[in-house]
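Here the complex is missing one protein chain, while the rest keep their positions.
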Amino acid sequence: MLAHRPEVKIRFRDSQIEMAHGAGGKASRRLIEGLFAPLLFGAHSEPLGDAAHVALNGSKIAITADSFVVTPLRFPGGSIGELAVNGTVNDLAVSGAIAESLVVTYVLEAGLPSDVLEAEVRAMAQAAERAGVAIVGGDTKVVEHGKADRMYITTAGIGRLIPGVAITPRSVRPGDKVLLSGPVGDHGTTILLARGELDLEAEICSDTRSVLPLVQALVAVAGAGIRWMRDPTRGGVATCLNELARDCELCITIFEEQVPVRDGVRGVCELLGLDPLHIANEGQFLAVVAPELAETALAAMRETPGGSECIVIGEVAEQPAGTVLGVTGYGGSRVIDMLVGDPLPRIC
Amino acid sequence: MCLAIPAKVVELSSTEPSRALIEVAGARRSIDIGLLEEDPVRTGDWVLVHVGFALSKISEEQAREQLSTLAKLGESEAAIQEVTGYGGDSP
Partner (left out) sequence: MKYVDEFREAGAIRKAAEEIRRLADPKRHYRFMEVCGGHTHAIYRFGVKDLLPPNIELIHGPGCPVCVLPMGRIDDALSIAQDPNVIFTAFGDMMRVPGAHGSPLEHKARGMDVRIVYSPTDALKLAQKNPERQVVFFAIGFETTAPSTALTLMRAKALNVANFSVFCNHVTILPAIRAILDSPDMRIDAFIGPGHVSTVIGCRPYEWIVRNEHKPIVISGFEPVDLLQTIGMLLRQLKADHAKVENQYGRVVPWEGNRAALKAMAEVFELRPYFEWRGMGFISQSALRLRAGYAAWDAEQRFEVPGVRVTDPKAAQCGEVLKGALKPAQCKLFGKECTPEHPIGALMVSSEGSCAAYYNYEYRKAALTHVGASA
């Protein structure tokens, strides 16, 4: 077993697990790269993506898993059930695969009202139908009251690879364009407000949806010209792009004024001192495409339902390597870093 | 220090005289206006908000003056002399 190989080096030095390790930023990366990867992934040397492509019976399939631990379970724009389906469909989509089947595990807290559970199961069924994916099985466990925040859901999914799409950070070149499917920050800020601890109101809702139709529209016109795709969930756009910058050793330049942020989301972020680029999204994706295909790609996505707000937000440059650089129209620039831990509001 | 942001007062509380509803880019929050009791706040005023309190009223007139001063930069030196400066000393 891998764990007994003496030469496997554990680089994870944190003495205990913190919330930050699940936030999708640097701490998460430290955990994954420092503990999970050396012990679990063995000889796998590809940069970690949203889904893995494995060879089975002579062909390749995509496989991924995701867990959902959101509170509250229901929020404007969706619920945990929809997140669970869309999240996995999206992970497969941005790895260049069409989701075929999902399996679901529920960890339920004793005392959870049955109608709450039923509502989520219905939501999952509807989301699966909308996304064109079948739920084919799963598992259920019940834990004592207080041991699971009402319910935790994990979904695992498999999918068919879309022919002609080969996504790898190493294919990214200077001059490539960075496309974003729509406004950022909606989901994370909606959850924050839905917790009701803040005296804050805004008309915002989660953006949870399947991005597969948009991915398919992009692939149809840009296929081989797509270098990389990712869905910016926890950690936000900034974290995603930083991972890419690190993996491809180039500079991702973002035109700050081009990044779309809805009004209410902007207001909440301003009031709390949060950066929309660090906030989770559940219905968006980023794509890096060859420059000559960018316009066509954009047009195709914009013509697809749900794609009207797609936009080019940046481009790839050589230097400074491994960095995401935000530039403004007036000539100022700043490094946009990965999230360190949970996005913390600030007063200063 | 001091993340303080400009916000528009959209409603004064009818039940609590020291509270008001402000709005920033589509988000609304209830804040305390007790630090501005010497110059009472009205709906439509813009205030500077810090940690849930209004610290100051924002003067639209001064803001416009500042921006117009900037816009005039680059004109002849003589014209610049006439411009009332960028705020200057005590009134």
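The letters A and B name the chains in turn, as written, and every chain counts its residues from 1.
Here is the rule we use: contacts are C-beta pairs under 8 Å (C-beta built on N, C-alpha and C of every residue); 3 or more make two chains touch, one makes a residue touch a chain.
None of these values were measured; they are calculated from a predicted model.
Student: What residue numbers in subunit A mark contact with the hidden partner chain?
Tutor: Contacting residues on subunit A, toward the hidden partner: 16-20, 26-27, 30, 198-199, 251, 253, 255, 272-273, 317, 319-323, 325, 327-335, 337, 340-341, 344-348.
Student: Tell me which stretches of subunit B touch the chain missing from the display.
Tutor: Residue positions of subunit B that touch the missing chain: 1-6, 31-32, 34-38, 46, 48, 50-53, 55-56, 58-60, 62-64, 66-67, 70-71, 73-74, 86-91.
We take it that only the chains that are shown with their structure count from here on.
Student: CA centre of subunit A versus CA centre of subunit B: separation in Å?
Tutor: Using C-alpha averages as centres, the distance is 39 Å.
Student: In their shared complex, at which residues does subunit A touch subunit B?
Tutor: Result: residues 198-204, 262-268, 270-271, 273, 346-348 of subunit A touch subunit B.
Student: Which part of subunit B faces subunit A closely enough to touch in the complex?
Tutor: 1-3, 5, 7, 23-30, 49-52
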